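The other protein chains are all here in position, but one chain of the complex has been omitted.
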Amino acid sequence: MPKSKIVYERSEGLSLMDNSYCPGCTHGIIHKLVAESLVELELLERTIGISSVGCSALNYDFFSCDMQQAPHGRAPAVATGIKRVRPNSIIFTYQGDGDLASIGIAEAIHAAHRSENITIVFVNNAIYGMTGGQMSPTTLLGQKTTTSPDGRTKAQGLPLRIAEMMATIPGATYVERVSVHNPQHVAKAKKALKKAFSIQKENKGFTLIEFISTCPVNWGMTPKDAVDWAVDNMIPYYPLGVFKDATVGEEK
Amino acid sequence: MPKSKIVYERSEGLSLMDNSYCPGCTHGIIHKLVAESLVELELLERTIGISSVGCSALNYDFFSCDMQQAPHGRAPAVATGIKRVRPNSIIFTYQGDGDLASIGIAEAIHAAHRSENITIVFVNNAIYGMTGGQMSPTTLLGQKTTTSPDGRTKAQGLPLRIAEMMATIPGATYVERVSVHNPQHVAKAKKALKKAFSIQKENKGFTLIEFISTCPVNWGMTPKDAVDWAVDNMIPYYPLGVFKDATVGEEK
Amino acid sequence: MINEKVIIAGFGGQGVMLMGQLLSYAATDKDLNTLWFPSYGPETRGGTANCSVTISETTVNSPVISTPDSIIIMNKPSLDKFQPKLKKGGHLFLNSSLVKDVVVREDVNVYNIEANDIAKRLGNIKVANMVILGAYLAVTKVFTEDEVLEILKQKFTGAKAKLIDINKKALEAGRLAI
Amino acid sequence: MINEKVIIAGFGGQGVMLMGQLLSYAATDKDLNTLWFPSYGPETRGGTANCSVTISETTVNSPVISTPDSIIIMNKPSLDKFQPKLKKGGHLFLNSSLVKDVVVREDVNVYNIEANDIAKRLGNIKVANMVILGAYLAVTKVFTEDEVLEILKQKFTGAKAKLIDINKKALEAGRLAI
Amino acid sequence: MAKVLMKGNEAMALAAIKAGCDAFYGYPITPQNELPEYLSKHMALNGRVFVQSESEVAAINMVYGAAGAGARALTSSSSPGIALKQEGISYMAGAELPGVIINVMRGGPGLGGIQPSQGDYKQITRGGGNGDYYLYSLAPESLQEAVDLIKESFDIADYFRNPVMIAVDGLIGQMMEPVTFDNETPKWELEPKTWAADGDRSNREKNVINSLYLDPLMLEKHNLKLKAKYDVMRDKHQRYEMINVKDAEIVIVAYGSMARIARTSIEILEEKGIKCGMIRPITIFPFPDKAFRELQDSVKNILVVEMSTGQMLEDVKIANECERPIHFYGRVGGIVPEAEEVVSQVLKIIGGEDNA
Amino acid sequence: MAKVLMKGNEAMALAAIKAGCDAFYGYPITPQNELPEYLSKHMALNGRVFVQSESEVAAINMVYGAAGAGARALTSSSSPGIALKQEGISYMAGAELPGVIINVMRGGPGLGGIQPSQGDYKQITRGGGNGDYYLYSLAPESLQEAVDLIKESFDIADYFRNPVMIAVDGLIGQMMEPVTFDNETPKWELEPKTWAADGDRSNREKNVINSLYLDPLMLEKHNLKLKAKYDVMRDKHQRYEMINVKDAEIVIVAYGSMARIARTSIEILEEKGIKCGMIRPITIFPFPDKAFRELQDSVKNILVVEMSTGQMLEDVKIANECERPIHFYGRVGGIVPEAEEVVSQVLKIIGGEDNA
Amino acid sequence: MAKGQIFIETDRCKGCALCTFYCPVHILKLDDTQTNAKGYTPMVTFDPDKCIACGFCAIMCPDSVITVERFIKEAQK
Partner (left out) sequence: MAKGQIFIETDRCKGCALCTFYCPVHILKLDDTQTNAKGYTPMVTFDPDKCIACGFCAIMCPDSVITVERFIKEAQK
């Protein structure tokens, strides 16, 4: 009889390669959730992940499923191209706020518009991490970045709320915003992600999970301070919750 | 003492050149409203209009103000470029549903996001007129087009509601949907347009007026039938009204 | 040996493109080489339109017809544009319902066909193109009326089948109008 | 005539870029020609980084330094990479706090500086770079400590001004560590 | 099967279906609209995929995706739309993905016009995108040739794992000619796409489609691998037709529908007793410089004819290796020259009026 | 004013401000980020416009808009970002709008890498966009030259009413050198922008900015007008430097930072008693073919050196007019060659080991 | 007695007939005995005296073909 059991271990949805994120960056936590969800739903073997351009550009190396690296912002189009010819596959895109909310907003909206059977993992850290901390469409008012050196002002725009906007698109099936700032929220986030993948598995259309994430390096904070800053500043402007669930009531 | 007075005449906001629209196309009516509004608000002399790509691509010839022709979908970016260097000018873009809702959705959203002081005249005729009647993001379910020959199905997406979507953008100031299917609605539409231009004049930010319009040729109808079809089919899916007015309550 | 080059020109909506296509379809049916090429005027809407049709037993090279053997002219601007190009001794078919009081070249054969009027009399102004085509066939003998009708039968199926009859009449009327 | 080519290499975060820039700033202050050029390893984050600095009384051409006169090495991978390039008779400054038990070339002058340890002793591990820079200045005499401190004073203004003192101490400590 | 009369755009669409094209992704633009319109009906009938994308940028990225998953994917567009696809095309070449792109060229620059043009020669053959890559680029002169080449193009793309560009102009897109789809076209020996990231890992390790190499040594290696591929194209896969070159005193160089017009010019010249030949590039990349080695001493002059201000001219200069004087005649902006214009240019050259 | 030590990207940014640049529109991309970052602070301080656009496509269209309204507008990016701008660039050339585009090149194709490269030569000089147009393209080799050329570039763009491309690589973007902003740079004679659609009609008829000409005759006329402009650039505005060519037995052709490395190679060769010269194109369009006419008979070989697989090579072939054997040495993908590599290539050629 | 009158720039009319549907007194129609310079069947008013100068026809005309004049009451007296 075994004396112990493993209650947490590295997911086999992750490859053996170490991720390249800065210490304490929550990109890593979100990767684990994607990997764990796919494994637990037994979808990993038929999954194709789409890396986008951002700090996660290299994550084709970090997941253990098939991967395709997409041009900046175009992951939902790449995903569409694949899903249409490989309808049995499970497709997720992994996109940052620069990638999805700025250069790639058209592709994201139109994947939702066409109700593509794909899942978008949207990682909102309110900054361009990879390129060294420029302002993104989700940078908060007052937030200092390398291209809003005195803090973002209204003249540079009011931050876009992606989950809310995507929820207005008729073709979108499921849209939720989650956070990974503590173990409880990590669990909730995973539930959301599994729900999204399950919807995709059942061919019920477009799903998007927005993750509130951190960028300790470009925010100039320790990882823990960054997590706290996200809770104190981002969540008030980007409230958590389900913004659209077109599967509700459907089961009857 | 004069025996009569002119109650309607060709607006001087229009050039002397005849427009190139097909007979009975409501693009022509919308042009008149733009011209009349600018003249009545005494803004014409400092207006720069941005022609987009669509049947209205040539309208740099039809308005009597300064005009710049923009690449397909990019009119809001062109408008941004101009407005930032010529803040005293009045800028409108004139864009179809293919131009704005499809290829140009990113530029439209981001102009709103940055709250650019411009006015978008969005002409939704649920089809690509210029290129011969292909499906657009606003083509209704069941509607036959040259690229949805058996009528649009859900597999081709659920039609996008632009006014509703733009209204969710924090930076947008005023968003209204109008129609020009009879003289009463033409009057209302003009009021909306004048409101938008007035907001711009006062530097209060981004305004978008969506016009329900027709394409008799590609819909395969007489002009009057087309107008009636728009009332019976488009307005139910694209309800008229003000979707966002950030100026309300501001005056106090 | 057949080697016919014809330009058909008029307003958009007068059916000039279809006329040309019918000739190319008929040629294809007879295993001849053929090439149909459309051209639209600079105006997007309501402008002029024309097509060039080459029918030949040998390979068709240039799609552009510099010196047509025949021209079928449905409106005034087209006459001005294509008359100078017509081959010496070539045929000019003129929709004289619309193009009146015009000077024409004297070194070509001119056929004035009241195509619109005849079509109206037949009950459908839209077949004006078939009227003038009838005249064209009668003069050039590139194809028989039956050969062209055969194509129409292939193309006009279903609801459109009922149009075949009036088209046949139009072709005949054109022939008789020579 | 000054014509110094130095490569400074280590982990990202060890301040190797700043060290190089200080030399280039000092050179500019003295109206010398200079060129600083950074290079980051293939890893985006936490990888190695190095910079090449040329200081010369004549024009600086190639930004790439094939045969450096000196190399300042802050970690092990950098030693492996740059040691072979060092000029015969050149100077190798080694952060021996981190790089231990290594084989080094015998045809060059090696200076083992316990930069990290010294910096820790001074109270701020971050000045390890200044410690080794102090050693470099002492040996090569490219600039005086004062000339470098002058640059620091120009750059460290406001809140950062209080850091000048510890940097000065670090430079001295480096010199004394030779 | 008998020949059928079809419009160029539709014939090209059907050829793609015959070639086993799995998916089309594209955005409307004149003068190629009949191509997607035809496919919107017929791809579904054949159990294939048709998606009208939101833009050209999205279209090429859908092709990139589908190709990465191992499918035979097609997109088509016209000049400004092709300009928008440049980043995606560069990615495809970089990730070594097959795929076919049809460019039905129109007048430029900018929005330009909608009439036929060959103004994208540079954009096509020199790579409008970033980096060291090329597209295998075929320029048919007739519908039949377009059909035959498109049928083969998917094989070529798969063989090289590189995008293939079909470069035609509005003339070929819009004209109707009788065509057959039954011609035997060369079949290339293809290996199974074991590299595809198709989400079926039952039998293999994970696959990755990627063009990012942060280590410059790796990126250089990758670039040299690509270069080797382009060198093979240049060495072994140039295609061209030598027309009437035997004993010719002058040789025209023209491709696509311009070549077709020049054929008529050659006939007219023949009647006038002038022996004029033609080198007709069928591949515009690789440019058929070998053709120039085949020319006899009789050839005293070269005349390049294009529907552009002279974009192929540079390739001809390089291929000619300073052997013969090169002359140029071009029309631009949607003007399709008549055979007679070329004839009179030839006459001028022969009469010594046009000195290269 | 004394020289200041600046990073290339920042120095170029400041040069633009000194040149009277009214507005910058751009999107982040490595290795040029310090340029927009610098401007995000300093444009506002100088009462100018800085907008971080949503994408490269938007950025170039903002430049198109601002230029149409008569402003001096700038954008900058790096290779894949430049690919995305191709449609917009073609529009600018088509509508005859000035504007400056800085391309800090990185390795390609596709996402490629972030290290220095010259892999966009084709994209820059052959027009990645649709239609017959060219960009006046300047390739500085040092920060000082970059600063001086950028200061002048806005004048050049205004003079020709054509976009100017500043082609540098990551090396120049990232390096620091002492520079002065006080050098006198040529002032071009400029006419007032009476054509601008700037919304100020107090004194004039309406203005229209446009590249659409549905009438092919008009479009041809327009194209010929553009061509005349490019011909003037080719005839009168080639720029290059002849280095050490007197009595040289071999001449290197290299531009940008590659030329700078080659300078060191030339010094090394000098020490070895080998006389090696260099043609350094400063304009890569127009390519300085005139430089080749200046070479003496002493020159027996030409060596083209590039950070690419040989993109400028074709221009050299054309310019060389088969006078001398041409050799090539290139590194790709972000590898910056050392001066010694070029030296040994030269030695090989002289020793007869490398036959062109 | 007419309250006003309309002026039709016949040669610019595209014969779309839109105006005819909005005239409250139904006095507009296309005149198929005519073809205008553009080749269209232009609109005419067949009972001008009924015109109430409401402007609806002009408002709905996409081509600004119609000018509407209202007679001033004083003048009518």
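Every chain is named by a letter (A, B, C, D, E, F and G) in the order it is written, and numbering of its residues begins at 1.
Operating definition for what follows: contacts are C-beta pairs under 8 Å (C-beta built on N, C-alpha and C of every residue); 3 or more make two chains touch, one makes a residue touch a chain.
Keep in mind that what you see is a predicted model, and the values were worked out from it rather than measured.
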item: Candidate in contact with the missing chain, chosen from A:L38, A:I90 or A:V186; value: A:V186
item: Selected residue (touches chain absent from view) among A:D18, A:D150 or A:E202; value: A:D18
item: Contact footprint on subunit A, counting only the chain that is left out; value: 1-11, 14, 18-19, 21-29, 31-32, 182-183, 186-187, 216, 222-224, 227
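In this text, only the chains that are shown with their structure count from here on.
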item: Euclidean distance of C-alpha centroids - subunit D vs subunit E, Å; value: 55
item: Geometric centre distance via CA averages, subunit E-subunit C, whole Å; value: 34
item: For subunit A, residues contacting two or more additional chains; value: 57-58, 69, 71, 102-103, 105-106, 109-110, 113-114, 130, 137, 156
item: Subunit G: positions in contact with at least two other chains; value: 14
